[in-house]
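Excluded from the complex is one protein chain; the other protein chains are retained at their positions.
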Amino acid sequence: MSDSHGHDSLPGLAHQFDSYEQQRESASLGMWAFIVQEVMFFGGLFVTYLVYRREYAAAFAAGSHHLDVKLGAFNTAVLIASSLTMALAVRAAQLGKKKPLIGFLVGTILLGSVFLGVKTVEYSHKWHEHHVPGPHFAFESTGVHGEPIDPHNAQIFFSLYFAMTGLHALHMIVGIAILLWLIFHAARGRFTPDNYNYVEGTGLYWHFVDIIWIFLFPLLYLIGRH
Amino acid sequence: MSAHVSPVRTYVVIFLALMAGTALTVWAAFQDLGALNNVVMLTIAVVKATLVVMYFMHVRHSSRLTTMTILAGIFFLLILFSLTLADYATRDWLTVAGH
Amino acid sequence: MLKNFPLLPPSASTLSGDVDAVYLFGVAVAAFFSVLIFCAVLFLAVRFRRRSPDEHGTPERALIWLEIAWSVIPLVIMLGMFGWGAKVFFDLHRPPSNATEYFVVGKQWMWKFQHPTGNREINELHVPMGAPVRLTMTSEDVIHSFYVPAFRSKSDVIPGRYSSLWFQATRTGTFPLFCAEYCGAEHSRMIGHVVVMEPRDYEAWLVRGASAQTVVASGADLFGALSCNTCHRTDSAARAPQLAGVYGREVTLADGAKVKADDNYLRESILNPAAKVVAGYQPVMPTFKGQISEEQLLQLLNYIKSMAAAPTPQQAILGGTEAR
Partner (left out) sequence: MSAEAVSPRTNYLNAEYGVSSWLFTRDHKRIALLYLGTITVFFALGGLMATLIRLELATPAGDLLQPDTYNRVFTMHGVLMIFLFLIPGIPAVLGNFLIPIMIGAKDLAFPKLNLASWYIFTAGGLFILWSLLNGGVDTGWTFYTPYSTSFSNTHVIATGLGVFITGFASILTGLNFIVTIHRMRAPGLTWFRLPLFVWAHYATSIIQVLGTPVIAITVLLLALERMFHLGIFDPAYGGDPVLFQHLFWFYSHPAVYIMVLPAMGVASEIFAAFARKRIFGYRFVAFSSLAIAVLGFLVWAHHLFVAGISVYAATVFSVLSMLVAVPSAIKVFNWTATLYEGSISWETPMLYGLGFIGLFTIGGLTGVMLATLGIDVHVHDTYFVVAHFHYVMVGGTIMGYLGGLHYWWPKISGKLYPAFWSKLSALIVFIGFNLTFFPQFLLGYLGMPRRYHSYPPEWQVLNVLSSAGASILAVGYLMPLVYFVWSMRYGKPAPANPWGAVGLEWETPSPPPTENFPETPVVVGEAYDYTQRNYRFPLRDRHEVANV
């Protein structure tokens, strides 16, 4: 299995790479390209949001008033805190500190779970209020200025709300699964200052998910509040 | 090895700035600024996102290639937004006969 | 020979010649460059064929002037095509103000037409020669596309909104009409004819098929039957904007935005009245969604459009500046 121009003994260095540096730069570029892909993926939703917010401004404001600003703001804070723990986890990996690494990863998972828990509460409220798009959807409220609202237009708002926050939550669930995997390998001492690409890549992914929420929160929760 | 290690202090400062931004955006949403509400909201969001990208995601200390990758993503996202909205914004300019 | 094997469809509208002209110019450009490339490639590939197995070509440096020339020359030609094509496109989209309005409703898989006089037809549209005709079109179900090759004109017919198309026929005759946007099982049978007649024959045809009343009159009846007139009144007690002369104007909405009162705005205001309320009025109008058919909607719309602008103080509220 030995080839004349390969490296045979460097732990954690894949055969196609010549050095850790090449491997790390490849992983970083790959992750960034993946994030750009994610940006365009959410971009399709954001452009849909822009078109309909422009078209049905009153219905969007009315729909937004049915979201809980307090919960939304609390979740924003939780997610930002989880980004902090994630950043500190990457830092621990850079420095090769195993215990803090595991600690911060666990912290990130806990904060992420709190976020998802709050999201579940919000979703169940929406379910009880018949604000989930589909055959049971109902919207009787008037607009912010007392104008009647076509339920169909409000349904578009809630469709986008569920599509955007739902896909965001799905990304968090995937992220938490990856974090669990990282903890498993971190416990076995697999990550070294030479080779912590998986931790760094997961960090980039987690921060990206945070950024999506940074935009979703004002766009969905804070329309026409004044 | 050669990757930049930021001090913990940087992360904490950025974290506090992001928290402040969140508070600010909620506060601003309840003030009546007219059309400025949306501008303020989006500006704060962009600033927060930039802080995350620059410090949490280490772009400040990354290669030019990383920056180019991000800018390419943003550029094409803006193309998607602007050219699509170019259609919606100008649709009713020419619809009435004889006008 | 060419008569039995035509390369262009019959030309029967004022603009079909213009479209053919751009097309033939495009064909000429395409043919010129295709022949140029084909001949150059074949000539060079034969002229410089390999004569011994070990031979290799003579490398050249790139010639900047050549690269610029074959970038700029095609670009100039294409921009010319763009400009010419855009002019024809705008001509195809700007009906003359004296165009008579006909109504088209597409549904799986038929075309329903109504003349301004009220006459109705299915899959066949009679129009007078020499008079500009404007079609206001909508669909009851999926997207269709109204396409008459002889007029070189096509427009998608979209559910939920109005699209329009105009032509002025220059020849009498019967010309095929196709649905050009795939619309389901019988898409290829959603076809019909446009029959262009001498104006005198057309008048006679209209009388033969005499309908009860004109589209405007039907609209006026509906306006009363649906009690629109209880609110949309001309006196000062009106609870709703005055409609006379509103068509084509810009109106100011409650949130300060300005909207042009075109077909699609009026349509939306009937089906979804709360969406864009005129400034100074309460959003009290009920929706008529599901209560009137696409054809009745077109009749109402046409009645509103027919109301002449009467200079009243209300106009100040209607807002706005004169539409250009």
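For clarity, chains are labelled A, B and C in written order, and residue numbers in each chain start from 1.
Just so it is clear, contacts are C-beta pairs under 8 Å (C-beta built on N, C-alpha and C of every residue); 3 or more make two chains touch, one makes a residue touch a chain.
None of the values given here were measured: they were computed from a predicted structure.
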| item | value |
| --- | --- |
| Touching partners, among the displayed chains, of the absent chain | A, B, C |
| From C:Gly26, C:Pro116 or C:Gly209, residue that would touch the chain that is not displayed | C:Gly26 |
| Options A:Thr76, A:Gln94 or A:Gln155, residue touching the unrepresented chain | A:Gln155 |
| Listed residues A:Pro133, A:Pro148, A:Gly175 or A:Pro218, member touching the removed chain | A:Pro133 |
| Residue in contact with the excluded chain [from C:Gln114, C:Thr136, C:Ser153 or C:Ser269] | C:Ser153 |
| Residues from chain A at the interface with the omitted partner, ascending | 3-6, 14-18, 22, 25-26, 29-30, 33-34, 36-38, 40-45, 47-48, 51-52, 55-56, 133-135, 150, 152-153, 155-156, 159-160, 163 |
| Contact footprint on chain B, counting only the chain that is left out | 65, 72-73, 76, 79-80, 83-84, 86-91, 93-94 |
| Hidden partner chain, residues of chain C it touches | 5-9, 18-19, 22-23, 26-27, 29-30, 33-34, 37-38, 40-42, 44-45, 48-51, 53-60, 62-63, 66-67, 70-71, 74-75, 78-79, 81-82, 84-90, 92-93, 108, 141-143, 145, 147, 149-150, 152-156, 158-161, 163, 176, 178-189, 272 |
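Going forward, only the chains that are shown with their structure count from here on.
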| item | value |
| --- | --- |
| Distance from the mean Cα position of chain C to that of chain A, given in whole angstrom | 44 |
| Chain A and chain B, separation of their C-alpha mean positions in angstrom | 16 |
| Distance from chain C to chain B - Cα centre to Cα centre, in angstrom | 39 |
| Shared interface positions of chain A, touching two or more other chains | none |
| Overlap residues in chain B, where contacts from two or more other chains coincide | none |
| Partner chain B, residues of chain C touching it in the complex | 93-99, 101, 134, 164, 166, 247-248, 259-260, 262-265, 323-324 |
| Chain C residues touching chain A - in the complex, by the definition given at the top | 254-255, 272-275, 277, 283, 287 |
| Touch list for chain B against partner chain A, complex | 1-3, 5-6, 8, 11-12, 14-15, 18-19, 22, 25-26, 29-33, 37, 41-42, 44-45, 48-49, 52-53, 55-57, 62-63, 65-66, 69-70, 72-74, 76-77, 80-81, 84-85, 88 |
